[in-house]
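Read the structure below first, then the notes.
Heads up, one of the protein chains got dropped from this complex, but the rest are sitting where they should.
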Amino acid sequence: MAIIKEAIKQLLSRPVTLKYPFERVAPPEGFRGRPVWDMRRCIGCGLCSKICPSGAIEIIGKGKEAKIKYYVDRCMFCGQCAESCPRNAIAMTSEFELANYSREKMLYEYEREF
Amino acid sequence: MKASRDLIAYNDLKRLIIDPGFCNLCGACEAACPIHALRVEKNKLEYVHDCSEYVEFCPICYDVCPFSEALLLETLSFVTDAPKRRESIGYYRKIVLAQAVDSKLRELSHSGGVVTALLIHAIKKGFVDSAIVSESEEEVPIKVKPAISLVPDDLLSAVDYKYFPSSVAKAFGKAVHEYGKAKIAFVGTPCHVRAIRKLEAWEHKIVESLKIVIGLICLWSFSFPKLTEFLKRKYNVKAGEIQRIDLNKEYKILTKNGKVVSVSLPEVEAHILDICKMCEDFTSELADISVGGAHPLKDWSIVIIRTEIGERLFESAVKANVIRVKNIEERAEVFTHFVEMGLIKKNAAIQEIERRRKKGRAIPPAFARLLELVPSEISLLSSLTAEQVMTRKVMTVKPQTTVEELLTIMTKHHHMGYPVVNEKGKLIGIVTFEDIAKVPTEKRKKTLIKEIAHKKLVTAYPEDSAMEIYEKMNKHKIGRILIVDKKDPQKILGIITKTDIIHTLRWPMKTK
Amino acid sequence: MLQETLTLLFQLLIFPGAAFLILLAFISEWVDRKVVARIQSRFGPLYTGPSGVLQPIADFLKLLSKEDITPDGVEKPIFTISPIIYFSLSLTALFLIPILSETALVNFEGDLIFLIFISTLITITVFLAGYSSASSFSIIGSIRSALQMLGYEIPLSLAFIGPALAAGTLSLSGIVKWQISHGIWTVFLQPLGFGVILICFLAELEFVPFDIPEAETEIVAGWRTEFSGRKLALLKLGRDLELLLASALTTSLYLGGAQPVSFVPPALTFLIKIFFVVFLFSLFRALFARFRIDQMISGMWKHLIPLAILQILLIILNVGR
Amino acid sequence: MGYGSIVKVPFGPQHPALKEPENFTFEIDGDIIVNVKPRIGYNHRGIEKAMEARTYIQNIYLAERICGICSDAHTTCYCQAIEELLNVEVPSRAKYIRTVIAELERIHSHSLWVGIAAHEIGFDTLFMHLWRDRETVMDILEFVSGNRVHYAMNTIGGVRRDITDEMIPKINSGLNFLEKKIKHYINTISNEPTILKRTVNVGVLKPKDAVELCAVGPTLRASGVKNDVRKDDPYAAYDEVPFNVITNDGCDVFARIIVRCEEMLESIRIIRYALEHMPSGMTRVRVPLVVPPGESVSRVEAPRGELIHYAKSNGTSKPERYKVRSPTLANIPALCKMLMGQHVADIPIVLAGIDPCFACMDRVAIIDLKTGEKKVFNFEVFRRHIQKCYRKH
Partner (left out) sequence: MLSEDEILEKMKNFLGNAILEANVPRTRRIFIKIKSETLKEVVSFLSNELGVKHLSTITGLDLGEEIELIYHFAYKGSIEISLRLTIPKKAPKITSIVDLIPGATLYEREVHDLLGVIFEGHPDLSRLVLPEEWPKGLYPLRKENSVEELRKITQKSKGES
């Protein structure tokens, strides 16, 4: 009865559950979390917005005046935007705790500083 | 300048580069296009699908084209940290003669074998993980195709003279996108180097994987279909049979079965690509290291080291006893030949551009841009005085110096023009490399400088604006102007070359 | 007189009566949950109180505050009253268990029969509660519960009788006293009976492998599907009390009950023992897959009843007396 | 048993044994099932129609989201179909990486399933232990691809990420651990009497029925029919990797568990082989975003069985028609057959026996969430609505 042996072993050892908000596992390298825009690099080509499968990215204006609106609640973290961006203006961060009570707070806006 | 740019750069690319036939199929646009809408296939740049469906505004393919006017000055920034700059050589740290220690490599490459030796060394050391080179196609040896070499042995198949355009920039894109390489050595002709530097200046993400750029010294490339057709028609040599084309002074076509066909220069010249006829860049001025054959020395290459990274690689290769070096001063004739070729290319380019302009034919925007300044640059130059721009330390020669002696000096210091100053320190003329080149080799020992120096000088004063000096240069079609004291027109204060002007134009970028 | 009444009231309501028993029930639930969780390498209750010991109370309070929904089509009187009956039956039975000393708060000759009667009543309440809910899941659950009773009732009664036969009394307190005076626990005399009673209580408690009446993946929550709010709170509490009852009964019948060991008070030994029994229940619950109802009943009749009878026979033959 | 009167018992759309909403109406005579009527479609999201309105690149991720468990199988199938249309040969390194990911996914899917099966028969401890150890494979997948569930590894023309040499030791150590654990579970399952009681001779599907009802995958293989797309119609690197097709003649739920457990071991072997023999070179080729007209049929052995995609393009950047048939749909007729004559208590385990994935099955209805506009029940309205249902007036 292998299960009894296993059960006794588990009873005496530490549970595998992590007490989540207090104990965390760092996401591995290359994890696809929330994408962030580096507006100094962005050329406003609008490719990310057009290629996004879930319509999470909106681009307002063209070229140098462009402004990015990113709706994290629609995003499915496929990373296609970062892959398509010709200038590495988009980076996938390891940020994954993105839940929020209001939809407005799920909107990230990126504007140019100058 | 032209009217405002199109939002979709491909329209400009087509209008200004492809339609006039300037595309040399380097493939930089294919590598850079984020939506894979461009493809170099079978000697043609193919527009696979309408990119405006995916992007609203995209300058990429035009910006990175080596023949577009965009980002030209920015590309210079990769080499400007070099201490020296010379007309027709560019920015550099040092020039040496070098050869691969391994004689097999030298044999394979019909020259010093430096590029191959350097790459093999770099890959072995883990400095790079792959190299983009051109290699011969199996069926048609003279036709080259880009190759991504991963192990040193692969590189051996890729060493040879290249006289045809190859899509190495495209291969670079492939290496990054498809092979997932992160440390790449890039080898290419001046236009390829410019394309890759433009990608870098544009901050395209694929250049994050670029480690080192090795430029080849290049006279011209031939149009592959045109030349092979000509050879077939005239000499009945099929493209597949040609083993090698040897264009060092005697023009020979070597075939697979040992036949040698001699051709004349004008014959082959007719098949040089249009774009090459207008290209001024002989030494790959934007590369980290430029390498070329050291004619008439067989088995040696001339190496121009421009940047720190290039220097590091080269030194380590020398230290590892992969490459043997020789001081270039030891062989003045090599340098003379080298500079002569450079000047031939440059002058031919200027003439060709002039000719085309007169005929009202299109000129690649990049070359047009080098001849015209934009308003902001004009105002910058107008606001500067010659004193601010000029080089103060001027090397002078005495009138009694022989031509040969001067050549030695030139080989040492690489300046192309020297003011001639008499014992009293009075300026009496100027002598340039062009003047020397006119003197036949056998007479060089006896001829004195004063015999060949220009006595009629174009000079300027320190108070003049840089813009005036630039206009003066263009008016007289000269590359350097001496700055003299207003009170004593025979006293040299400094010198301004075209390189200095271009260097000055980059000032605003530096401060930014 | 007044003082006596007050003492009795205190004993009945607070200690060792209702309040204490309810607290104990909550703690047994906590022990059960914690043990099962640890076997499954989880933490179990964690944050409410030290190691989550207050979690069952918190759950209870939360359920009390929840909206109480009475669905259409239920038999309202039964539906309303059955949780109360369920809860009070278990509580009542617990008064018969000797906790503080060898004599229970309420004890009389023949209380063992009364306990058997109550345990049957509990099942009948369950059946009624489910049947009154008018939900197909509840009905199936209650039918299964009744069917299951057919399986475990007889061996359970036989296992009750074993210690009684040995001690020669039908009073629970008497059985405990007999064990203490003889200085031996019945479990060592009648190990078969102990096994039978454990298995039967697992079935009575609807623990895996006998959680057939409330098999989550088959019939949602079984007979309790339609209960919510206060009613569900009472049902949950009733179940905790049932767990306590089962372990207390096992302890009293087979493990010597509230037994003074040198200076350790009998109440403490009793508590240790019942938590040990709860631990045993939890261990079994974690180690098996669920039986099907037909497998359960036939198994009970084919294997458990013969075993229980064998135990009685052995006692009659003076083995384990 | 049998009482002569037939009772209809609805099973779903909301039911604890169904992890996804789907409805089965059982006609029960006493405790025995005499008829089953499946009613699927509760998970319709209109993916086939939505795919016609999206570009090929976007559709990779839409295809990935047809199913959460076999996300890689769907993208592999999708990418293969489009690659065939584009006439692109995928580099062999990419094929090997696809194989590795597909097998990792199979391990993750099968161990998930065995856990669910244990849960269905009330064996929560086994379920918890299995899912705990399943984390190992999830971690490997996350480590390799950047996400635990939607790996997004496949792209048209290859894979998006490389498996570098530095990753291999970590993958191997995870595999060694898994191999040990899976063997332990096989031992536990085949020796635990309560599990045997609940699974042996339950949900019997005879080989003849299985073939006739077009069952696929482990369901078919557990009926002793040797059928595996990986072997019969090799894709990715399966023609180069040696492996056995696991079959079992038990024809019951127990056989299905054993087949899946042994497939996990086989998968580990495949991954080891593939990692060892992975060719160097390209991981993807660049492809244009517009697909020439044509049609193609692509098949993949998903963890649940044969997955078939049909693509038709019309020369634009969006497909003309895209059809997906997931393995669960193919197994539903067989499932109905299996359920006949079973006890009510066996419904969950028999149902779980085909490893149903209803989200996959139902992809085709219509309300799509593209713009984020959708009708949402206001919570208050919803609550009142519920109360109304419960409380008469």
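As written, the chains take the letters A, B, C and D, and residue 1 is the first residue of each chain.
Everything that follows uses one rule, which is that contacts are C-beta pairs under 8 Å (C-beta built on N, C-alpha and C of every residue); 3 or more make two chains touch, one makes a residue touch a chain.
All of these numbers come straight from a predicted model, not from anything done at the bench.
The chain that is not displayed touches the following shown chains in the complete assembly: D. Set against the missing chain, the residues D:V7, D:I32, D:M167 or D:V297 yield one that touches it, D:V297. Among the residues D:E64, D:E120 or D:E306, only D:E306 touches the chain that is left out of the figure. Note on the undisplayed chain: of the listed residues D:D133, D:D162, D:E192 or D:D228, the one touching it is D:D228. Counting the whole complex, the residues of subunit D in touch with the unshown chain are 39-41, 44, 46, 48-50, 52-53, 84, 211-215, 227-229, 232-233, 295-297, 299, 306, 308, 310, 312, 320-321, 323, 325, 329-330, 332-334, 362, 364-368, 370, 375.
Basically, only the chains that are shown with their structure count from here on.
Taking A-D and A-C together, the pair of chains sharing more C-beta contacts is A-D. Distances from each chain's CA mean to the overall CA mean are smallest for chain A. Look at where the CA atoms of subunit A average out and do the same for subunit C: the two points lie 51 Å apart.
With each centre defined as the average position of its C-alpha atoms, the distance from subunit C to subunit D rounds to 43 Å.
Shared interface positions of subunit A, i.e. residues touching 2 or more other chains, are given as 3, 7, 10, 16, 51.
Under the contact definition stated at the top, the residues of subunit C that touch 2 or more other chains are 39-42, 286-287.
On the side of subunit D, the complex with subunit A involves touching residues 54-55, 57-62, 64-65, 125-126, 129, 132, 135, 139, 142-143, 146-147, 150, 152, 160-161, 184, 187-188, 191-192, 370-372. Contact residues on subunit A toward subunit D in their complex (touch as defined above): 1-3, 6-7, 10, 16, 27-28, 30-32, 51-55, 71, 73-74, 76-80, 83, 92. Subunit A makes touch with subunit C in their complex at residues 3-4, 7, 10-11, 13, 15-17, 19.
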